[in-house]
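One protein chain omitted, others in place.
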Amino acid sequence: MHKGFKTTLYHIILWIVALIFFAPVFWIILSAFKTKDQILSIPPKWFFTPTLANFVDLFTRPNVGTYIRNSLLISAIAVLIALVVSFLAAYAFSRFKLKSTSLIMFFLLSIRMVPAAASVIPVFLMYVALGWKDTYPGMTLFYAMFSIPFSVWILKGFVDGVSERFDETGLVNGGSRLHVLFDVVLPQVRPGLVAAFIFNMVFVWNEYMFNYIIGGKTTTTVPVALVTWMLNQGGVDWTFMASLTVVFMIPPILAVYFFQKYLLIGMTFGTVRGEI
Amino acid sequence: MENVSALQRTAGKKPWHKKLMDGFDNSNLFPYCLIIPVLLFFIIWNLIPTLWMIGMSFYNYAFTTGAPEKFNGISNLIDIMNNDTVWGNLGRTFTWVLATTGIETVLGILLAFLFWNSAKLPGRRLALTLLFTPMLIAPASVGAFFKLLYEPDFGVINYLLSLFGIAKINFLGDLKWAFPAVTLVDVWMWTPFMILITLAALGSVPKAELEAAEIDRLPWTKRLVHIIWPYGKFVLMLGILLRTIDSFKTMDLIFMLTRGGPGNTTELVAIGLYRKAFEGFTMGWSSTLAVILLFIAIAFTSVYLYILNLSNAEKE
Partner (left out) sequence: MNKQNLFKIAGLIMVFSMLLTACGTPATPAPAAAEPAKAVEPTKAPEAAAPAEAAKPTEAAAAEAAPAAADHPLKGQKIEMSILGIGGWVPSRLGVDMSPLFAEYAKKNYGYDVTFTFQEAPFSDLFQKANASLLTKSQEYNIIISDSQWLGAFAEEKAIVNISDLIKTNPEFDVKWVSPVVADAYQVYPDGSGIKWGLPEEGDVVVLYVRQDMFSDPKNIADYKAKYNADLPQTFEDWEKVDMDTFKNISEFFTRKDQGLYGTAYQYSKVYDFMTMFLYPFMFSTGGDIWDPKDGKIFGILNSDINAKAMEANREMLKYQPEGALQYDIAAIVDAFTQGKVATAFQWAAEGSAMIPDALKGKVLVVPPPAFKQADGSLKRVYSVGGQPWVINAYNDDAHMRVALDFLKWWYLPETQLEYAKRGGNPTDAATVNAAGFEDIQPWFKAYKYMMTSEHTRDFWHEPTYSTMLSTQQEGFTAYASGQVNDAKNTLDWIACEQQKIQFEAGRTKIEPDASCKNIKLDK
């Protein structure tokens, strides 16, 4: 009985912690169902008649559909390209112990550390010269590049964890190397792939500045739309901000909900040994 | 078992393309073929632009003046070296990195230990999802909404404080409060990431050893030092590294919250650089600063990798 009470208390505390972190998000979600006056009113309105008008307004605006589609396409394709490229590289680094491995891994990581404003300058200069600005390939491949470093790191950890005996057996049995790569090793690093996918997807999904500078009107993604359309009739358009934010947060939240186990295992960089 | 079935599939494979692949497979070039895509990305989107940027850093060049680029040697560098604003921003950025990463790490580790062994928590998957949501939301949105939350007249935070009789605080406009207020938003956003990483790190600890420790009734401190730390540190350090990286780069969030104000109390180096590069379009000067930041980034990364390698070496 006493132990049961302690467990319940422990569980309640856990839920409280989770809800504290969620509270501001909850407030944003509530706002999406309020009118502007209700959003700004103090004391805050906890009880109100929810309205769907904001969402109706959102989807009747021109271009919002395009922005969401851009966000989905650009981030998904960029991260997929990055995963394929990174998986090949991770396999090579893990299996063939190339001399340059640590050097390349190192450079990959330090690139990711440079402030966005710094890394976008040369790319901007290059895109201006080549006319790649505001093109889907230009945008997608740039984001792919940004997703590669972390993906290589995480996948190398997982490929390291796959015994080389599988490779050998596969080759001995007459499979090609690519067959070993994609049919034998790939399925075993799935958690790493999922984790890398979600992690990078969240980054690209929410990224603002690169899209603002090297994107343009055809490749605008939602974060840029949020900032550029946030003002209306002389005030911040809170209802638009709230409703678009809510729509926009659904995919990553669903991904984290459904792939949570993979995500937790994935973030171990392939070193999982215990229970998560 | 998945792995076994994969092997069986291999065994049954018809080698109709085997001859074609043989040359490829046995060639020494195979590993290099695998890394060519990554190298191409690296060369086209990093190496060439970076070299270009380094070249540009020796020029006086602003798009907006319409004048052609003019070689001016290292005078950009000298200017930056003597520029108080840049150094002020850099100093503030280090404080920022230290404060945010530090708080997030400590808080993240503590909360992760709380959530460790919570397998029986009812609705655990949902609870963890809710816990992780802050880091899933676009910084642009977070910035805009926290600006409203912090607002003295329309903000919920000041309202909640007023319930406890605390006078209105202009969080983002007040000199003393602006930096902590912005830090708090970052902590809210990214502590969940450190929780996630720490949970993963704890997952790296073999269950058997923990059970053995439980049977031996090993005290907590010893379990931490002898079992959890040696196994978990690799992932944890990598997590801290990633956090440091992102914290060093922070920009969207502060841009939305304060634009570096009031005065320059929340101005970070990335924001200052952005201004010069994409408000002033002074490409020469900005390239120089970008190169400097690149070197700082490489230095940071080296230190971390050195520590990581040390811990790896110890493990082996």
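Order of writing sets the labels: A and B. Residues in every chain begin at 1.
One rule holds for everything that comes next: a residue touches a chain if its C-beta (ideal position, glycine included) is under 8 Å from a C-beta of that chain, and two chains touch if they have at least 3 such contacts.
What you see is a predicted model, and the numbers here were worked out from it, not measured in a lab.
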| item | value |
| --- | --- |
| Hidden partner chain, touching residue among B:Phe94, B:Trp116 or B:Phe281 | B:Phe281 |
| Chain not shown, touching residues in subunit A | 40, 62, 77, 80-81, 84-85, 88, 124, 126-138, 140-141, 144, 176, 178-179, 181-183, 186, 212-214, 216-217, 227-237 |
| Residues belonging to subunit B that touch the chain removed from view | 17, 20-21, 24, 33, 36-37, 40, 43-44, 48, 52, 60, 62-67, 84-85, 147, 151-154, 168-170, 172-175, 258-265, 267, 275-276, 278-282 |
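The rule is simple: only the chains that are shown with their structure count from here on.
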| item | value |
| --- | --- |
| Centroid distance [mean C-alpha coordinates] between subunit B and subunit A, Å | 13 |
| Residues of subunit B that touch subunit A when the two form their complex | 2-3, 6-7, 9-11, 13, 15, 17-18, 21, 24-25, 30-32, 34-35, 37-39, 41-42, 45-46, 48-50, 52-53, 56, 111, 114-115, 118-123, 125-141, 144-146, 148-149, 153-156, 159, 188, 191-192, 196-197, 199-207, 210, 231, 234-235, 238-239, 241-242, 244-245, 248-249, 251-252, 256, 269-271, 273-274, 277-278, 283, 286-287, 289-290, 293-294, 297-298, 300-302, 305 |
| Contacting residues of subunit A [partner subunit B, same complex] | 7, 10-11, 13-15, 17-19, 21-22, 24-25, 27-28, 31, 39-40, 42-44, 84-86, 88-89, 91-93, 95-96, 98, 104, 106-123, 125-126, 141-142, 144-145, 148, 150, 152-153, 166, 169-171, 173-180, 183-184, 187-188, 202, 205-206, 208-209, 213, 222-223, 226-227, 230, 236, 238, 241-242, 245, 248-249, 252-253, 256-257, 260, 263-269, 271-276 |
